[in-house]
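Shown next, in structure tokens, is the structure this report addresses.
What follows is an incomplete set of chains from the complex, kept in their original frame.
When the chains are written out, they are named A and B in that same order, and each has its own residue count from 1.
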Amino acid sequence: MAKVLSYGMVGGGPGSFIGVAHRKAIALSGKANLVAGCFSSKMEKSLKTADELGIAADRTYSDFAEMAKAEAGKLDFVVIATPNNTHYACCKAFIEQGINVMCEKPLCFGIDEAEELVALSKEKNVVFGVMYGYSGNAMTKFAKQLIAEGQIGEIVNVNAEYAQEWLIDQLDPEQSATVKMSVWRTDPKVSGISNCVGDIGTHIENTVAYVTGLHPKRVAARVDYYGQPLDLNANILVEFNNGVSGNFWCSQVATSHRNGLALRIYGTKGMLEWHEENCEYLTFCKKGEAPRIMARNCGYVYGRAAEVARIPSGHPEGFYEMFANIYDSFTSCITKKAAGEELTAADLDFPKAEDGMLGVKYLHAVIESGKNDSKWVEVK
Amino acid sequence: MAKVLSYGMVGGGPGSFIGVAHRKAIALSGKANLVAGCFSSKMEKSLKTADELGIAADRTYSDFAEMAKAEAGKLDFVVIATPNNTHYACCKAFIEQGINVMCEKPLCFGIDEAEELVALSKEKNVVFGVMYGYSGNAMTKFAKQLIAEGQIGEIVNVNAEYAQEWLIDQLDPEQSATVKMSVWRTDPKVSGISNCVGDIGTHIENTVAYVTGLHPKRVAARVDYYGQPLDLNANILVEFNNGVSGNFWCSQVATSHRNGLALRIYGTKGMLEWHEENCEYLTFCKKGEAPRIMARNCGYVYGRAAEVARIPSGHPEGFYEMFANIYDSFTSCITKKAAGEELTAADLDFPKAEDGMLGVKYLHAVIESGKNDSKWVEVK
């Protein structure tokens, strides 16, 4: 019934996690088929993945620029799932061909690059998403809804964090296999000016912005390197654009946390709390009442949070569903735009290149503050 | 690379939850494509679903018997996702054509029917699964592993329950829309001799059996009908085949529970606890130590539990992944069997018709005990 779109992918070859996640999520969403790919810069590897996925050899590439040219007019969108240092060039190549793009975060390294990509995407009129996945979760959507309705009143403080344990062995002289696996993340050539803040810290900024509508106006950060070339931990004071205070903490050396993105939003009339590791629940406490543990797709959940529910409450949804929800909106946006139909709020409920650009700006401000003895730095 | 199988579906038409779940799980598993279906007994509805799914009209049916004959030799397997009263006939029709079957639970109504289907499947040499989904979860697999290794010693008591709230309005004279939706579940013609024990109580029996290897030898049950034609609640004393005691509770009138399947297994050396609503975690407490909250795909998880992990720990997997894990094994079993390859434990790690037969026997014993003032009834 609904038109099934065609998409290509750059990255996502053998051993990739995030490329697979995008493909599985698109399959779950069910609105697009993979038809072309540059899965690796080595043709042999790219063909191997293509074969596994049933992609024709003549639509398999080892050079993304070549792919962009060859596939112009044939793809509804492309997914960029490569290491960070190639995002800018990849995005640019496909946007220039007028191909809609969903890029893994971070959007790119430099603020100039980000601004250029956003401007170019407008010029070329392409739909340009950046995969901040947590905004795809039903309960972050419900938190957004409740805040927009004024259910927690005016926000007075925001606490948010993203803690992981997986790089703890970098602090150990006898480094483990885990660390070797992560070499590219901790290599400035591939990861840019930041590891921890860039990889997970920006998720804090984006998810808080999605849920609250607040953006960091300036930051005062203490960034820890522990003798490594890139950061592994950061404690950050935040002043939001409305003057409200917050603190953000991100860490890759925090034992016990796997993907510990957690938000606590305090307002004059109540508070909301959400944890990715238990993403089916949202704690909502109204002033003067007991905290309520709200669960996805229960009868008291409504709005976008209810719309995106796939299965009954108590049968858990997880990470793939977050991505799939984002692809539902992204592909609907592409389809309706192509058909000249009016876009609804649901069609636009996906993270965009502008959000990615804010992430890059935020990241630069944090790292700069860290290098300047935690002085406040404006997020331009 | 790996051969992609072809499958058909009976049921799963407009408004279906469970049919969709099977299709999404198979897509996530990625080992089979849907090519034929009898999605409804009304051709118009069946065609509508077929169209949405891209199934050719000439492989779309409104009569499962006709489909079984027409598709003989063309399908690697069929999924039966119809209401309970049709399972027996559907399974029989496809098995007779030598088509492998995955049937939703309960397998069928009568013990005779169950024994007949199992016997027939052996005669016809088909792979015959029954979808008890919770055995597909990584942490039930890890619980099974730890118990098999003797980590909790000899089992001394088993507490298990499956509580839901969704039929609470059946106790209210002014019944809500929820109740109307559930009419078929509470109609003996469609659901058989039981509603609550059949729909969710059998999941307790099966999941406990999967994890512990223990089967109820006899049961003494108090079954509550609250004036309705079928049961809505049951408290059950269990004596397992090794003489150990347990208690099972199932309810559809238990406010706050959505899909509250929960197991607590106590042994001479430790205990294990798992909840479907938080299915990423397994509590393991060794005698004399503090309880540990184990999480899916962490480094300390191994065996089948590690094999089935799809995404990193902390990025939640959920209900679809359980089904997908079962389909991974089921399709691998079919593929290797067809190729004459040896089957591994992983290939056989899916619930089988024999398990479904045990479920039917358990169900009959519970209902009979309930009707005989909670006298012990043997599970034959």
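Note that in this section a residue touches a chain if its C-beta (ideal position, glycine included) is under 8 Å from a C-beta of that chain, and two chains touch if they have at least 3 such contacts.
Fair warning: this is a prediction, and the values are worked out from it, not measured in the lab.
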Assembly copy number, counted for this structure file with 2 shown: 4
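Note that only the chains that are shown with their structure count from here on.
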Touch list for chain A against partner chain B, complex: 1-2, 4, 17, 21, 24, 27-28, 30, 51-52, 54, 164, 257-260, 276-280, 295, 298, 310-321
